[in-house]
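One protein chain omitted, others in place.
Labels run A and B following the written order; every chain starts at residue 1.
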Amino acid sequence: MAKPILMLAEQVRGQLSDISFEMLGLGRRLADALGAPLSALVLGSEGAPLAARLGLADKALTAEDPRLNMAPPGTMADALRQVIEKEQAGLVLIGATNVCMGVGSILSARTGLPFVNNVRQAQAEEGAVRLTSQMYGGKILADVRLGGACGIAGIYPGAFPADAGRSDKAPPVEAAGVTVTAPKETFERYIEPETGDVDITKEKVLVAVGRGIQTQDNVGMAEELAAALGGAVCASRPVIDQGWLPLSRQVGKSGMNVKPRLYLALGISGAPEHWEGMQGSQCIIAVNTDAKAPIFDGAHYGIVGDALEFIPLLTDRLKARRG
Amino acid sequence: MNIFVLLRLAPDTVEELEIGGDGKSLDADILRFKPNDPDEHAVEEAVLLKEKHGGTVTVAALETPEVDDILYTALAKGADRAVKLTGDLGAAQSEAAARLLAGFLKAGGPALAPDTLILLRSQSIDDLEGEVGPYLAEALGLPYACVVTQVAPAGGAVKVTREFSGGLRGEFTLPLPAVLGIQSAEKPPRYVPIAKVRAAMKTARIETVDAGAVEQPARVGVERMYKPEAAGRAVMIEGAPEEVADKVVELLSKNSVI
Partner (left out) sequence: MDPVKFSLFGLPGVALLWALALAAFAVFGWRIARLIGLLRQGRYENRFDRLPRRLGHFLKHVLLQPRLFNERSIGLPHFLIFWGFVVYALCFNWALIRGLAPFLPIPYPDEVPAVALFLDVFAVLVLVSLGVAVARRLFYAPPHLHLSFDANLILSLIGMLMVSTLVGGAARIVAEGGRSAAWTPFSGLLAGLFSGASRETAHHIVAAAWWVHMLTVLGFLVYLPFSKHLHLLASPFNVFFNASATRAVGDLGTPGAKEDLTAGASRWQELTWKQILGGFSCAECGRCDRSCPAAGSGYPLLPQQIIQKVKDHVVRHGLNGANGNGVPKLVGEVITPAELWACATCMACMNCCAVWNEQVSVIVALRRHLVSQGEVDRTVQDMLGNLQRYGNSFGKSDRMRARWAQASGLKIKDARKEPVDYLWFVGDYASYDPRCEEITRKTARVFARAGLDYGLLYEAERNAGNDVRRVGEEGLFEVLKEKNQQAFQKARFQRIVTTDPHTLNTLRHEYAWEGARPEVRHYTEVLDELLQGSKLPLRQKLSGRVTYHDPCYLGRYNGVYDAPRRILGALGLELVEMPRSRDKSYCCGAGGGRIWMEDAEKVQERPAESRVREAVALGGVSTLVVACPKDLAMFRDAVKTTGNEGRLAVKDIAELIDEATAEPEAKPA
C-alpha cells in the first residue's frame, strides 16, 4: 500500500474555501488509484465542524489552536511537518493560493520533500504521481514525476472540479496532536473589502457588457447574472460613455486591465482596445449575434446568439442550482 | 531603516517561449529577460519607506545578463547602493538563490541590524519550486509574510497587510528584522525617465560581491516541458438557447467557477 495522502484544507474566517474541495476531489481520485488512504488536515480553532464536511477523506485531522488561525507559512509548515511524520504521509496537497503561499517551499526546505507548484493536472501511475505544473503564466507546462508518490503539490485554484470533493458524509475526525510553537508573526485582524464601488481588477468573475446590451435597463439583467455568479459587471467603453455604468467599470486600453477567472463577454465585438484590457482572463466566454465578430478569434468559448435571451436563461439556472 | 531589495530578471513571456533540445527546459537562445513586475513594486515600496522613515536602500541581485539594467534603474528611482553577487552561480533555482542571498546578507555578521527589512517579490512568473522569499526567511531564521500590500514599520516591528482573496485582507505584525514578499507597493511603481537611468549609469557604481559557488539541491526532476495546445478560435457552444445555457453551467462547474 502506498503512503497516505495528506491534504491541507484551507479556511478563511471559519469557512472552507473552494480550493479545499478541489483538492479533496483530486486527493480522493489519486488515493483510490494508488490504493492509499486520504487524510485531510484542518488548522485553527473551531476546526471540527469544518472537518466534518470533508466526507471524502478517510479521516480528518484537526489542530484547534487559535495561533493557527491565518497562521504564517512557517507555522503552518511546522504543523504539517509534524502531521506528515506522524501519519507517514507521502503526497501532500496544498492550495496554491494567497492564504497558503510560502507553505510549500518552507515545508520542502524543512522536510527535503520535492515541491511542485501550480499543479493543473495529476495522474497516478504505478506507485508514482505525475504532475503537470503550469509555468510562465500558463505558457509552458512541465511534467514532473514524483517517485513513490512522495512530495508536495501546490494545487492551482480552479484546475480541478470542486464538486468532485463535496459529499454529504462526515469523516471520522481526530485531533492531530500538533505542538504549536508560537509564531513570530502575529495575525492581528481581518480587513474587510472596502465598501463603495467594486474594484473590477480584483474580481474573480466578470460579466462584461458591450453595445449589444442595447439599453440601460438590460444592464440590470447583467447585474443579476453577475450576482448569481458571485462576480461584478464591467463594460466596454461605449456602454460607459452612455453613462450606464461608472468609469471605474471600463475594461480596455483607456480603462482597467483585468485578469479574472471568468470573463463573460456579452455583446462585445472584441475591438483591439477592449481586447487589450481583458486578454489575460483565464476563461473567456463570448456571446454575440454576429458569428464573425472578432471576439470569437480570441475567446475560449463562443456562443452565437442573443445575449438578451441568454442572460436570463443562465441566471435562472444558476439560481436554481444554488437554491 | 536598513532596507534590502532582492531583484531578479524573469523570462519575458511576450516573446514566444520555445522548448530547448532536451525537452526539459526553455530554449535559452530565444529567451529574453525582463524586469519582474513584482520586483518593481518591491523597489517602489522600499523607496517609499525610505522617503517616509529615512535610511538606506540596497538593491541586490545575482549576476545574470542584463541585470545591471535593473540595478541602475533602481538606483535612478532612489536606491542608495546596488550590489551584484558574482561567482559560480549556474542557473541557481529559488532555494539555491535564497542561500546565496542569505550568505550575502549575513556577510556583515550572523545577526542582521535590528532595523533591517528585506523586501522581494511575492510571486514570480518563473517560479516552479516555490518562492525565494520563504526559503530566504528560512535560511536567515527570520519572520516572513507574503502577498504584502502595505508596510508600516514602527518601533522594532513592522505591521503589514496581506491580501487573501476576494478583496479580503489581513493585518499581521512581524518583529524586525523580517523578510516581506511584496505583492504591490502602496503606490504604483513610479516611472523613471530614461535620462535619469542614463545619469545613474554615469555616476553610480554597482558593487560586486563574490558569492562563491553553490550546490543546487535538485529535488524536482522535470520530465518534460511543453507548450499547451494553442488556443485558436473559440470553441463554439451550439444548440438551442436552453441547451446552450445548460452547457455553460456545466462548463462553469467543471472549472470551479461556481
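Rule of thumb we're sticking to: contacts are C-beta pairs under 8 Å (C-beta built on N, C-alpha and C of every residue); 3 or more make two chains touch, one makes a residue touch a chain.
Treat the numbers as computed from the prediction; the structure is a model and nothing was measured.
S.K.: With the full complex in mind, choose from A:Pro37, A:Gly55 or A:Pro294 the residue touching the hidden chain.
M.R.: In the full complex, the listed residue that touches the missing chain is A:Pro294.
S.K.: If the hidden chain were put back, which of B:Lys50, B:Lys159 or B:Lys196 would touch it?
M.R.: Checking each option in B:Lys50, B:Lys159 or B:Lys196, the one touching the absent chain turns out to be B:Lys196.
S.K.: List the chain A residues touching the unshown chain?
M.R.: Considering the whole complex, chain A reaches the absent chain at 211, 237-238, 241, 243, 247, 250, 253-255, 271-273, 294.
S.K.: By the contact criterion defined above, which parts of chain B meet the unshown chain? Give residue numbers in ascending order.
M.R.: 12, 14-16, 34, 77, 188, 190-198
The working rule: only the chains that are shown with their structure count from here on.
S.K.: Averaging only over C-alpha atoms, locate the centres of chain A and chain B and give their separation in whole Å.
M.R.: A distance of 22 Å separates the two centres.
S.K.: Which part of chain B faces chain A closely enough to touch in the complex?
M.R.: Interface residues on the chain B side: 11, 13, 17, 19, 26, 94-95, 122-123, 125-131, 133-135, 137-139, 142-147, 159, 161-175, 181, 219-228, 231, 233-238, 241-242, 244-246, 248-249, 251-258.
S.K.: Of all residues in chain A, which touch chain B in the complex?
M.R.: So the residues of chain A touching chain B come out as 12-13, 17-18, 22, 70, 72-74, 97-99, 101-106, 108-110, 112-117, 130, 133, 135-145, 151, 154, 157-163, 183-194, 199, 202, 204-205, 229-230, 261-262, 283-286, 295-306, 309-310, 313-314, 316-318, 321.
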